[in-house]
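In this view, the complex is presented without one of its protein chains, the others remaining in place.
What follows is subunit A.
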Amino acid sequence: MNFRFDLIAEYAPFFFQGTLVTIGLSLGAIAIGTILGLFIGIGKIAQNKFIRLPFSWYVTFFRGTPLFVQMLLVHFGLVPLLIGDTNGIIAAIVALSLNSAAYIAEIFRAGIQSIDKGQMEAARSLGMSHKQAMRYVILPQATKRMIPPLGNEFVILIKESSIAAIIATPELMYWGRAMQGQYYIVWEPYLTVALIYLVLTLSLSKLLSFVERRTTTG
C-alpha cells in the first residue's frame, strides 16, 4: 500500500479550515448548550410538577433520539422555519446546542441533587431565602462536582459535531469526505481526520483536568 502523504499535504489547508469550523461549532454549542442546560436543569427541579413537565419532555426527546435525526430536523425544518433559509453552520450550532443542553441539564440537576439535604436546611434555618441558599451554599458545592461530567460532555460534543458533515457544514469531517470523494482513497483522509479529532479531545481533557485540580485545591 502506498500512503499518499502528498495528497494530505495538498488538502492541508482544507483540513485546517475544517478544524477551525469544528472548534467554532463546538465552542458555540458549549456556550449556548451550557446556558440553556442550566436553565432547563433548574426547570427540571422546580417544585411545581407542571413547571417541571416541559423541561422533562425536552430532555427525554433530545436524549432519546439520534443526533443525526435532530441535525436533519433542524437543518431542513427548524432553521428554514425561523429564518426562511438554511445554513449549515447555523443549523449545526443550533442542533448541537439543543442536544448538548439536554445532557448538560441532567448534569446540573444531578450535581444540585447530589448535595446533602442538610445543607439546604441549615441555610434555610439561618433565614436565607431559597435563592440565597442556592447561590451561596448549594451551587458552589454542586459546581465542583459538575466539572468532570461537564468536561466529558464537551469532549463528546467535539466528536459528535462531525455529524454536521451530512448537512454540508464545512467542518473537519466534511473535508475528510470531500477528499475521499475526490481521490477515491480512504486511509489518508479518515486517519488524518481521526488524528486531528484526537488532538482536539486530548487537549480539552488536559485543560479540564488542570481546571479540576485548581478547583479542588482552592
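Going forward, a contact is a pair of C-beta atoms (placed from the backbone, for glycine too) under 8 Å apart; a residue touches a chain by one contact, two chains touch by 3 or more; residues count from 1.
FYI, contacts and distances are computed from a predicted model.
Participant: Between "Carbon monoxide dehydrogenase, large subunit", "Ribonucleoside-diphosphate reductase subunit beta", "FeoB-associated Cys-rich membrane protein" or "Peptide ABC transporter ATP-binding protein", which matches the UniProt record of the unshown chain?
Facilitator: The record for the missing subunit names the protein "Peptide ABC transporter ATP-binding protein".
Participant: Among A:L53, A:V69 or A:A122, which one is in touch with the chain left out?
Facilitator: A:A122
Participant: Given the contact definition stated above, which residue among A:F3, A:F16, A:F68 or A:Y136 touches the chain not shown here?
Facilitator: A:Y136
Participant: List the subunit A residues touching the unshown chain?
Facilitator: Within subunit A, the residues that touch the unshown chain are 116, 118-119, 121-129, 132, 136-137, 140-141, 144.
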